[in-house]
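With one protein chain removed, the remaining protein chains of the complex are shown where they sit.
Chain nomenclature is as follows: A and B, assigned in order of appearance, with residue numbering initiated at 1 for each chain independently.
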Amino acid sequence: MAHRSGPSGFLLTTYESAINWTRTRSMWAATFGLACCAIEMMATGAAHNDLARFGMEVFRASPRQADLMVVAGRVSQKMAPVLRQVYDQMSEPKWVISMGACASSGGMFNNYALVQGVDEVVPVDVYVPGCPPGPQSLLHGILTLQDKVMSGEITR
Amino acid sequence: MSALESLADAYPDLVFEHVLDPPQSVAHVPADAYLDFVANARAAGFDVFVDLCGVDYLRRDPRFEVVVNLLSYDPPARLRIRVGVAADDPVLPTLTETFPGANFYEREAFDLFGIVFAGHPDLTRIVLPDDWEGHPLRKDYSVGSVPVRFKESPKAQ
Partner (left out) sequence: MSDTPNVVTGDFEAPTTEPPSQPETADSAAAEARREIHDMWVAGTEEPAWMRSYTNEGAQEMLEAESDPALEIHRGTTVTDDFIVEEPADDDELQILNMGPQHPSTHGVLRLHLELDGETIRRVKPIIGYLHTGMEKTAETLTYMQGSTNVTRMDYLSPFHMELAFSLAVESLLGAEIPERGQAIRVLLTELNRVSSHLVWAATQGTDLGAVSMMIYGFRDREYILQFFEKVTGLRMNHNFIRPGGVAADLPDGWEEDVDEIIEKVSRGVSEYEELFNGNPIFRDRTIGVGVITPEECKALGVSGPIARASGIKWDLRKAFPYSGIDKYEFEVPTGKHGDVWDRYLVRIEEVKQSLGIVRQVLETMPAGDYRTLDRKVTPPPRKRIDESMEALIHHFKLFTSGFKVPAGETYQAVESPRGELGMYIVSDGRERPWRMHARTPSFNHVQALPTMMTDSLVADIVATIASCDPVLGDVDR
């Protein structure tokens, strides 16, 4: 982000990239654990993988305080309105990671009960494949999202 | 006398199948004797409610079947009760008086099969939204799968 560093400890950059940088470094996730993936999301936050390295260890129970919704698990027809409402309650700017095959595409459950991909309900920024994706996959998804935010690819 | 023997004494006409693997007994009970039978089974020692589910046999008469699993702790024994339910009048009496644990299971069987449990205190859908139409686990209800679209496939364009 540093475009030019001056001689006396000054850092020159654009206003936009400074804003983006701060956004990526403290993305707070809303707890939206649904199924198997939620357990892996918790494992990502735990000791071995340590989400705190990305300034993300604070999972917010209130959507008002969250920037990122990790949709971790299968979204049923009954849950979809709830999911949309939680998304609407989040304050801008907000991002969505669709974690796992079920959230991304319905996965192996192509049936009456499931929404075939959470992108039918909310806009998704990053899809993380896997059933369930391991913590490493989720971390990669988060890094990808940070890159996208940093580069200004996602502007809201 | 074991729970099963005393129950068999009370119902001399009823045929019990004995399955060895896993050890359990199966009783085919007519619908009108169902409630009595379960109450007697409970009194005889099968006092643990395990499971209740519906089955749709589609082309058979009676079309539906409700399967109740009961358990006796001492001595360890299982009893499976199978009751036929007609398709044109899918009504059975509720078990919630005998076993409160049947509450959610009967709601589930109602939700997924449309089997009505008369006298149930709160017979509403349980796993599907309130305004759902149809009963998905019936055999004449499709799986509801949507065709998978791939972005590059010619069909999607």
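The criterion applied here is as follows: contacts are C-beta pairs under 8 Å (C-beta built on N, C-alpha and C of every residue); 3 or more make two chains touch, one makes a residue touch a chain.
The structure presented is a predicted model; accordingly, all values stated were derived computationally and were not measured.
Contact between subunit B and the absent chain runs through residues 17, 19, 21-24, 28, 47-51, 53, 55-60, 65, 67, 69, 73, 76, 78, 80, 82, 84, 87-90, 96, 99-101, 103-105, 112, 114, 116, 121-131, 133-146. Residues 31-36, 38-40, 42-43, 46-48, 59, 61, 73-74, 76-79, 82, 86, 108-114, 131-132, 134 of subunit A touch the missing chain (whole complex, contact as defined above).
Heads up, the rule we're going with is that only the chains that are shown with their structure count from here on.
Inter-chain centre distance (subunit A to subunit B, centres taken as mean C-alpha positions): 42 Å. Within the complex formed with subunit B, the subunit A residues making contact are 77-78, 105-106, 110-113, 116. Residues 127-129, 132, 136, 141-146, 148 of subunit B touch subunit A in their complex.
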